[in-house]
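Excluded from the complex is one protein chain; the other protein chains are retained at their positions.
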């Protein structure tokens, strides 16, 4: 082995099992290590810190291992300046590009640290100049790279910060990730409390929802939450919006939808007809404006002027005119809604929840509610980020949440 | 092929897909058939009827096919008297014994039809005489057979009746069996309505519950339902009662249980200590009487004088002194509580729900609530019987059910 | 009620439970019915037929109910000509458009029946003229409608044919849809036999696969099947191709992927680097040509000149340059590969399997293999179509399938 580096990490290393994951990573990348120093807090609430000497086969392997470790919050001790290279072509990062984490990140250029403006994982870091000539560093997804962009390469000169595990701020701090056998009523209240706090702090509440919200009969609860100001933006797919609109347009068809579940989405003419109706109107907003659409979740979002981003998938039919059929365009539209988000609520959709988790900074706490434990596990288990999962029925959960936050919600 | 017989069936044959199952059965048993007559009701609500000529390889195969078909409600056209043979030894039925269904059944002896007193599937039929010398026919499980008992053999002289699909009486008549994507609030109300009707009709409400009821925080809701008279008997295992009692005894330990779920039942000293405490008291009733146990589900059952049957399993430790460690004894204790049951509610336990389903007559409607779809499918799909399933969170479901039936329940 | 129509259906009505579904549909759409005639075959293998008088609230409701019933194979008795209307605008079907099934369909124009060229469900039917001036009818998805197209409206003049339930051709005819507890080795052999028959008949084998194929170690089996000519086209997403290429490029990283499963797709730098490498090469084909990519599933497809269609989703990063980022474009590319498909094998992906199921004619038998029962249920339960499901481990299944079809496959 030739290439070496010394790294350090500070935090609640043992409580969180993070050190165990770090050592696994080193082994998985074929590296070796010596723990040079380990300081453990004496009291329960003290943070601990470790300094670890790492060795890898060659410089390339070492740099990639260092990037991997930064996803855990591990920084190099000796931090020089970051290296930068130019992108040769559109859509392609330079060789050896720094692959980002979703943690708060700083980049050292000319001896000065610069905050990355919009942390997002699996991106490159592009260095540019502000109007005043000051250096700016922001993440760029691979597909948005343009030739000539100056991109950070290697892992030097970069440091990340793990969100402080402030248990007061995290209502679930004491709870393990799988919660199918925990007192659900308590969880509902904790989510409601966090929502109130986030709103009081002037932050936005981002929702991600699947068609199960409609199928389980939670439409009235969702409408109440929207009207009462607890939904600042909604990410979803064609299915949620189509089922919601179909229920609104074909009162008599409601029973069918409800009885049959998602499996009959196709081969069932009501939903195609609902799609055609909105396509004819031109958009959901137009359908509200011209009186075609008069109730439901999408109607509430339009009338309350809350933004929504609908992104298509290969299984859609129609789709609704509001749907981004290009998924990369859809991701861009989602990124444009992430500003000031203080809490993210993911309801009964694996596809859109994972997509949102991919672009969300680790500093935004999230809660994932699904009756399927595997969806919850995927979202809640995101390393250093603040994801929590609740395995329960989304219909009953939203009903209880609305009772908690909008006690008179049944009049909506 | 040699042995032949003609059978008939009447009912909503096409609505229910029952005819398809009958023809499958004939094929599976290696038989052949000709549909001799098929009368279909003209109007939607008319019953239809079919007459089918069946052929099998030999008389033994035919008799067994006829018994199989009776589980679907199919009777022979030419009904002579039933044949009877004596049991040679304890615990063993005579060769060719009639294997029962859970349908209402009549047996013809000396030209007269006699109602089977306690329909239960997979049993024998024992013929005896009443005090007045009149013939009586009742089911007998294999392990309760005693030498000398007179047991019905073959399928002659027996007819069964399928419960009338009276959709007014069946709140779920319009719903398919898997309901994870149906409006849950509607389902809660329908279950509540059925409970009120059954109670008003003077019938008993039988509950079957697993430890998930405690883990999901539904103890207050269950206690409220017990106190308000909506639980006439409870079937459960050692786990439900132990977790309930542990929560009642170790207030501070509640959090642990709740956080960890069933997986830590073992290796967790609180529950062993709770078991020892009740064993020391002698029984749950004694622990209530001597002031050791002062709250929870088991306490409510004791103080409200509602019977419970706890049956052990191989994974138990302890167990509680009230638990039947012999499963056959446990089944007998369960059977003793089936009289006048008008509705059976199964909550979050596959083992005890299947066990109860095994001994319950088809005429008793049941609802199975579980977050695990496979449990619900197993219970709800019981051929001609009136099983319905709800895939949801049992904690939130019971909370909503208690709100519906006992609006002021939070004061309990 | 005002509007009435008489319909008929022929087939194995009772075996399949189809009549039960038809009567449910009529009720769900608020209609009423009288069964006017019911002819049942005397022998087991005879088809039966029914004639049903249907009534609905008004003409619009009736037409929609008739379209719904056609998804079950139910046709009108009195078949006039089909009505046609012009599309006013791009992407919008005329009011009252006929919503297609995936069954073989004929349309009557000027007293003559015309076969629909490419059955697909949830589409419109567009009438045009061939080069010789003869009428042609084909399906058109909503988004491909162009102003001026002549589109069929209403349900008159249209008849559909249910695939004949030729049990000799259907290896699973005796098996229910959920197969988690059936002899798996038998199922593997049956799938292999069907593949051989389909190939012998000159038909194509279409595969749909998710990243689980790579994660479960089935890459060598898949490569063997491709090289031996058992894969004529592959539909997948960005994830399958990226994981396959990542494994091929980073031999040492294989362990990581395998250990961690899909959950770590993001936040793991190897896969971003693999994406960037292929983007730099320009395409997967270029990466094979320039020697960058030398093994794996995608490499085998390229070198064996088998077409693949990769369609993106909102959770992708990268994506690979070969991926259709516009899902509607992706659907078009998939449709272009449906010609002469005789069998469709769906492996471990719900998203792409449902998407393929949406565009596949009912006449193409399909098998869906997944460890998740809900995916299998969704695909296998497609009404009149020939879908079958196998709940099993896709890695072991493909290994056994390769052993069956390519006995010396380990040398690939």
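Think of it as A, B and C in the order they're written, each chain with its own count starting at 1.
Please note the rule applied: contacts are C-beta pairs under 8 Å (C-beta built on N, C-alpha and C of every residue); 3 or more make two chains touch, one makes a residue touch a chain.
Given the structure is predicted, the values throughout are model-derived calculations rather than measurements.
Undergrad: I'd like the shown chains that the missing chain touches, ordered by label.
TA: The chain that is not shown touches these displayed chains: A, B, C.
Undergrad: Which listed residue, A:23, A:109 or A:186, touches the chain dropped from view?
TA: A:23
Undergrad: Looking at the whole complex, which of C:212, C:342 or C:361 touches the chain that is not displayed?
TA: Here the residue in touch with the unshown chain is C:212.
Undergrad: For a quick check of understanding: of B:311, B:366, B:391 or B:405, which residue touches the chain that isn't displayed?
TA: Per the contact definition at the top, the residue touching the missing chain is B:311.
Undergrad: Pick out which of B:12, B:378 or B:409 touches the chain that's been left out of the picture.
TA: Hidden-chain contact among the options goes to B:378.
Undergrad: Pick out which of B:110, B:132 or B:269 touches the chain that's been left out of the picture.
TA: Per the contact definition at the top, the residue touching the missing chain is B:269.
Undergrad: Of the residues in subunit B, which ones touch the absent chain?
TA: Looking at subunit B, the ones touching the missing chain are residues 28-30, 64, 67-68, 71, 89, 91-93, 97, 99, 101-102, 121-122, 141-143, 237, 252, 255-256, 259, 262-263, 266-273, 275-276, 279-280, 311-319, 321, 325-331, 334, 351-352, 354-355, 357-358, 377-378, 381-383.
Undergrad: May I ask you to list the residues on subunit C that touch the chain which is not drawn?
TA: With respect to the unshown chain, the touching residues of subunit C are 174-176, 178, 180-186, 212, 215-217, 255, 258-262, 371, 391-393, 395-397, 399-400.
Undergrad: Could you pull out which residues of subunit A are in touch with the chain that's been left out?
TA: 13-17, 19-20, 23-24, 26-27, 32-36, 38, 40-44, 50, 174, 373-374
As a convention for this text, only the chains that are shown with their structure count from here on.
Undergrad: Moving only between chains that touch, what is the shortest number of steps from subunit A to subunit C?
TA: Contact-graph shortest path, subunit A to subunit C, evaluates to 1.
Undergrad: By Cα centroids, which chain is closest to the centre of the whole protein?
TA: Minimum centroid-to-centroid distance belongs to C.
Undergrad: Find the chain most remote from subunit B, comparing centres computed as mean CA coordinates.
TA: Centre of mass proxy via C-alpha means gives A as farthest from subunit B.
Undergrad: At what distance in angstrom does the C-alpha mean of subunit C lie from that of subunit A?
TA: The answer is 32 Å.
Undergrad: Which whole number of Å gives the spacing of the CA centres of subunit A and subunit B?
TA: 45
Undergrad: Could you list the positions in subunit C whose residues touch two or more of the other chains?
TA: 374
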